[in-house]
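Note that one protein chain of the assembly has been removed; the remaining protein chains are unaltered in position.
Labels for the chains are A, B and C, by order of writing; each one numbers its residues from 1.
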Amino acid sequence: MEILRRQVRCLLPQEEPGGHLAKNAPNRHRRRIVVIILQSDTTKLQYNSIIAKVEELGFTPHPIVGVEKTVIAVIGDKTPDKIEILASMVGVDRIVPIMEPFKLAGKEVMAEPTIIELPGPTYIGGERVAVGAGPCAVESREQYLETARLCKAAGAVFLRGSIFKPRTSPHDFQGLREDGVDLLQEAHETVGLPIVTEVMDPEHVELLDPVVDIFQIGARNMQNFSLLTKVGRTSKPVLLKRGMSATVEDLLMAAEYIIVAGNDQVVLCERGIRTFETATRNTLDISAVPVLKRLSHLPVIVDPSHAGGHRYLVPALAKAAVAAGADGLLIEVHRRPEEALVDGPQALSPDDFAQLMRELKGFAQAAERSL
Amino acid sequence: MEILRRQVRCLLPQEEPGGHLAKNAPNRHRRRIVVIILQSDTTKLQYNSIIAKVEELGFTPHPIVGVEKTVIAVIGDKTPDKIEILASMVGVDRIVPIMEPFKLAGKEVMAEPTIIELPGPTYIGGERVAVGAGPCAVESREQYLETARLCKAAGAVFLRGSIFKPRTSPHDFQGLREDGVDLLQEAHETVGLPIVTEVMDPEHVELLDPVVDIFQIGARNMQNFSLLTKVGRTSKPVLLKRGMSATVEDLLMAAEYIIVAGNDQVVLCERGIRTFETATRNTLDISAVPVLKRLSHLPVIVDPSHAGGHRYLVPALAKAAVAAGADGLLIEVHRRPEEALVDGPQALSPDDFAQLMRELKGFAQAAERSL
Amino acid sequence: MEILRRQVRCLLPQEEPGGHLAKNAPNRHRRRIVVIILQSDTTKLQYNSIIAKVEELGFTPHPIVGVEKTVIAVIGDKTPDKIEILASMVGVDRIVPIMEPFKLAGKEVMAEPTIIELPGPTYIGGERVAVGAGPCAVESREQYLETARLCKAAGAVFLRGSIFKPRTSPHDFQGLREDGVDLLQEAHETVGLPIVTEVMDPEHVELLDPVVDIFQIGARNMQNFSLLTKVGRTSKPVLLKRGMSATVEDLLMAAEYIIVAGNDQVVLCERGIRTFETATRNTLDISAVPVLKRLSHLPVIVDPSHAGGHRYLVPALAKAAVAAGADGLLIEVHRRPEEALVDGPQALSPDDFAQLMRELKGFAQAAERSL
Partner (left out) sequence: MEILRRQVRCLLPQEEPGGHLAKNAPNRHRRRIVVIILQSDTTKLQYNSIIAKVEELGFTPHPIVGVEKTVIAVIGDKTPDKIEILASMVGVDRIVPIMEPFKLAGKEVMAEPTIIELPGPTYIGGERVAVGAGPCAVESREQYLETARLCKAAGAVFLRGSIFKPRTSPHDFQGLREDGVDLLQEAHETVGLPIVTEVMDPEHVELLDPVVDIFQIGARNMQNFSLLTKVGRTSKPVLLKRGMSATVEDLLMAAEYIIVAGNDQVVLCERGIRTFETATRNTLDISAVPVLKRLSHLPVIVDPSHAGGHRYLVPALAKAAVAAGADGLLIEVHRRPEEALVDGPQALSPDDFAQLMRELKGFAQAAERSL
């Protein structure tokens, strides 16, 4: 299969984004439609001044007078900031935007799917289901190298391994941090798989750029826009995890930040959202896979380990992800889960992982994909 | 494959439940453990009176004194009402229950999976993935019989079709109601598939008992306990849909109501929960499938149509459900979706459904099941 | 202050609703606007057939052609069922409804606030904050009468007291049921306050109609449409609790069911929604108070006891409710909370309740209301 390189960059602003990122955003691609809904008791005077404002702002108003309600459809190519102004006017009830606000991450800009090339060589996207595996955190040389070797042997094509770990409590293990950089390098060299590692801070990006193959943005940092812009200025692929309360649209807008900064190599990762259900750590939003595939050209992978939070759930969720059309999986494996410093309850043992890989083959085949 | 008939009934109270349902519940099976967490500033006096109360209520206290906190583990076989009393005492911070509160729906009562026999003969549960299909609402003789025939031809083993429809607005179509009873009968006879139909009212149960094969309790009525008890007194299987804000535990407790009333033929149905995500009608909680299979002996099916709310999502969600281990599917099919009176946007055409059934085969096979 | 009696009934269909409730709904009041959003790749042919369908259904299409997207605004007076059909057509991306679907519960039908007259005489709605209090469940003659007297003494103007209790588990106390009817009667006569009691089944409505003053529909039955229609055919006020996953719009639509059936005496009750937060039993949606007051003419009360689920939260939430503009409160009081059979942890003692009533006065005054 041929690896396609898409030319999203031609759509990006030519000048360096600089500090005023949004000011240079490609407004010519942002023509859109909104519907202004008027209040029932809006007076003729108020109506006239709304119409005047719409025109003053450079939009074209299309009033539609119903028996009970009047609405004004508005078309224009100005920034949404301009439209928000209208929502504040007396007589306006609310504004319903019609266009999806993402552009560069959307299908309308790029119809064919993005395929991310990785050293190996391998890739994410396309007809193969790319499985990444490894421990949540790099804990020691032995733990990491042994787990990495076993993951590769079982069929993983890229390797997890973070040295900076965001933990809810400052009292919990935060990762090996700077001490772990050499280990990532060594694992890459001896095992020969591309490595994905989490960055939590712009400084981490600089530190890790020479070493890693994929930057991971964790769920808690999905809207850390400084960090998104920072990885967006590198040339490394970015694995972007969905925030726990992020809508699909929010996720695509976060990807948009990375692409606008100049990097179109983004992998979207569904990893569960926060709901009222407590039987699982998070609620895997399996529908996000077909929804994202429909809206965006970016590859979509699923992390069944963080979503479920319990080892026994990982196989069922991994199979469901492949069946739903995911382009890959991100699975926690630890050589001895009962000794893991982070997220042990959800990590598979290497044997369990190898078994899962065998079981996944039939599902990949049914989905007309290879593993 | 042999159909097992389980003997849950031997665990039920021998007497007729009557009006005072819970009074006769099998308390001897409800021994459980709770942990009482004391406040940091609980005095010795308060502590003593809590211990005294625990003993007075017939429980055995096990105090555990930590450096910062004291907790009292409590074991007993009284009803949870008794334990709630303790939560009100001065000095008690909160109570953490340890035992799952469901019994008859749980694995501990019945290790082997329940298999529901249906006329045909066919069954739900066991090694086959049982697919039910049909329109959301019965609209007319032609619409129903034609859709039913096409669903059967494509491989459905039971038939959807409701004549009472719960609709959010009283201004929307509410179903054919009493006028539709004969149509259900006719469809059953001419097409030869068992029929599942929704009941919303105890009166509907009496009306439909002679006609239908499976009673459906809709999501909005999952905690309509009068209705649960009513269908629990029939001998027909019950398809119980999860409420939009019901936890997995709530769903099992609702099943418990039906079983306590005397009917152990319950099929659990995941159909999406309500979350902040608006890209889908509901969020399909795919994890609920393995969670329910682990906790309960009851069969678990998935309704991808209501969960997604958009036709394009149905195939991906159906495949994911089979991959996650669901015992069946419930799919909306309409001979002409664009003319459907209810939920047209999520109904498949008969051709789409037949295509989906063909595609599902590979996933069922990978899950070591037949379709 | 004068009690206004509003004339909503003149808007209701003249004929008896009968079984086919919605068929007789006042369609002439339902003219509304929707926006059909087309897919980006919709062909001219598809576009033409969508326009033709809009016209065939009796709507007027208003196409608005943007640079990237085309939308069609549609005006008409048909039922929403008709509009749903359009969503199924090839080329249609989605439909955005613009009009609120509730009519009789909405401000556009009735601008002045509804005031519910109760025996006493007293009322809910208007300038007074009406406080209802009492135990969650009637447990015994002594418990109920003593609690009732103490609630009245502290300033409650109506009395809680249910004999049918919906409980998540069938093994929990379900209320005194039929045995409690006489007690409700006795409490009404000896204490002299109107009584609100929960009904869970159409049969309960008939049983309790001669005895009680306000029917309560619990959160779990908010979309039990048979029950809503049943209480809608009585002449007693209905206290309608918001379901745990019901939007404000769903709540108003449930009220609409009651009003359409002929009963416009509906009190809306916010009692907390289900979210991911576990520190409270539910999350009190305090914003629902001003939102409902803006959309509807119906009185809005708040139940701080079920929302918080912990006694210590009740005063803060009750004060917040009054400050936010609630027309009343529904507070659990038990003469001895530590002995309550149901929801003891959230019940106030009579002393606590009397203290809260004293503290509430200042907040009611700041809200320009009396207590």
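The rule is short, and it goes like this: contacts are C-beta pairs under 8 Å (C-beta built on N, C-alpha and C of every residue); 3 or more make two chains touch, one makes a residue touch a chain.
Because the structure is a prediction, the values reported are computed rather than measured.
The chain not shown here makes contact, within the complete complex, with A, B, C.
Of the candidate positions A:Glu256, A:Asp303 or A:Asp327, contact with the unshown chain belongs to A:Glu256. Where chain A meets the omitted chain, the residues involved are 19-23, 25, 27, 30, 79-81, 84-89, 95, 101-103, 166-174, 177-178, 200-203, 220-221, 223-227, 243-245, 250, 253, 256-257, 260-261, 273-274, 311, 337-345, 347. Annotation for chain C: contacts to the undisplayed chain at residues 245, 247-249, 273, 275-280, 283-291, 294, 307-308, 312-313, 316-317, 319-325, 359, 361-363, 365-367. The omitted chain makes contact with chain B at the following residues, 31-33, 35, 37, 40, 62, 64, 66-69, 71, 73, 75, 77, 96, 98-99, 108, 274-276, 278.
In the analysis below, only the chains that are shown with their structure count from here on.
For chain B, the chain whose average C-alpha position is most distant is A. Across every pairing of chains, the maximum count of C-beta contacts belongs to B-C. Centroids of chain A and chain C (each the mean of its C-alpha atoms) stand 39 Å apart. With centres taken as mean Cα positions, chain B sits 33 Å from chain A. Taking each chain's centre as the mean of its C-alpha atoms, chain B lies 26 Å from chain C.
In chain B, 245, 273 are the positions where the chain touches two or more neighbouring chains simultaneously.
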